[in-house]
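For this view, one protein chain was removed and the others were kept in their places.
Lettered A and B in written order, each chain numbered from 1.
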């Protein structure tokens, strides 16, 4: 049969890498989403003119390669003597990167709520906060969730780049094994399969939600 | 707070070198898009062909491209193909990886665009006596191009950003590669990479704006 030098402990090593990928993703997506909601609401409330500075900064995060952002942030933290570990730096950059995309998703969700619906809520005597909490949030979430799932998966895949700062996530772990065992194809296939197994079912769920929630209501 | 002197002059002196790198970046991005569009059209055709082998092949390609990291795809091209005795240079591996990724995303765009055009359009063409090919060529395709145009230019921006990944497989002639080489010689990491970031930003914005200008000229309906 198939001969490989890959051992169980090597597989455990890959699993640790995958855990690191998931950890970076979880922290960044959580922080990025919270920031994204905040920025998104600010963008809608402040209007396009007053939110221009914010829009510009977020746009930079979407127009500069993530790898360059990571290198810059790492150089910056060392210059500023912040003493951040690679994990912290990675999460900070990825959180802002996530927030940049999430802001647009949130903004799209909020603006998709018809003004008449919101006016109805306000004319029932609801405060701005109540309108946001009970009317806008549930409706906007429905509209935004499929894109948000797409974003989460995007960040999960893009988190591979943190290997450049020395974090041993899934792809870096695979690369280390490749160098040691000299079986690039086999090990990379396992690595790809792990990414695929994480991403594909969630992507399908996103597609399903999009189909189910979009046109008919 | 900062016990550090910024040496921006040193970075600016290297600007010509970096701009040469930017040209390589653009070249790879454009080539990867060209290959990507051709492959994506083929994949779209395969998926519609009704042939199980062809459509299975297309689906596999598209799902791998969309569900694994772009960097993984570049690694596959660079290290993975080594198993078959194929050793690609960093340039080729980067190009193959990005083109593979582009094709997957673009094929999905094209399918969406195709679905957005109602069957009644083809029907109207056919009832005027057009052949199926004529109806596709003159009625469906131009409308599909319009719908797919902006997503395709977005993919171009992605392709430009993805070229920076080449540095991880030893690419040293594109913008990220040149910057990394300069950095390795001088250790002025922040200055060099900040300048690179500005150049990437300008390129990405220029592509986006150009795409919008072209779209508003090309699609006047």
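Observations on the structure shown:
Note that in this section a residue touches a chain if its C-beta (ideal position, glycine included) is under 8 Å from a C-beta of that chain, and two chains touch if they have at least 3 such contacts.
Just so we're on the same page, contacts and distances are computed from a predicted model.
For the chain that is left out, the UniProt protein name among "RNA polymerase sigma factor", "Amino acid ABC transporter ATP-binding protein", "Acetolactate synthase" or "PspC domain-containing protein" is "Amino acid ABC transporter ATP-binding protein". Partner chains of the missing chain, restricted to those shown and counted over the full complex, are B. From the set B:87, B:123 or B:185, the residue in touch with the chain omitted from the display is B:123, counting the whole complex. The residue touching the chain not shown here, chosen from B:113, B:139 or B:203, is B:139. Although one chain is not displayed, subunit B still touches it through residues 120-121, 123-131, 134, 138-139, 142-143, 146, 219-221.
Keep in mind that, in the parts below, only the chains that are shown with their structure count from here on.
Inter-chain centre distance (subunit A to subunit B, centres taken as mean C-alpha positions): 20 Å. Subunit B makes touch with subunit A in their complex at residues 1-4, 63-64, 66-72, 75-76, 79-84, 157, 161-165, 167-168, 176, 179, 189-190, 193-194, 196-197, 200-201, 204-205.
By the touch criterion stated above, subunit A contacts subunit B in their complex at residues 60, 63-69, 71-72, 74-76, 79-81, 153, 157-158, 160-161, 163-164, 171, 174-175, 178, 183-186, 188-189, 191-192, 195-196, 199-200, 203.
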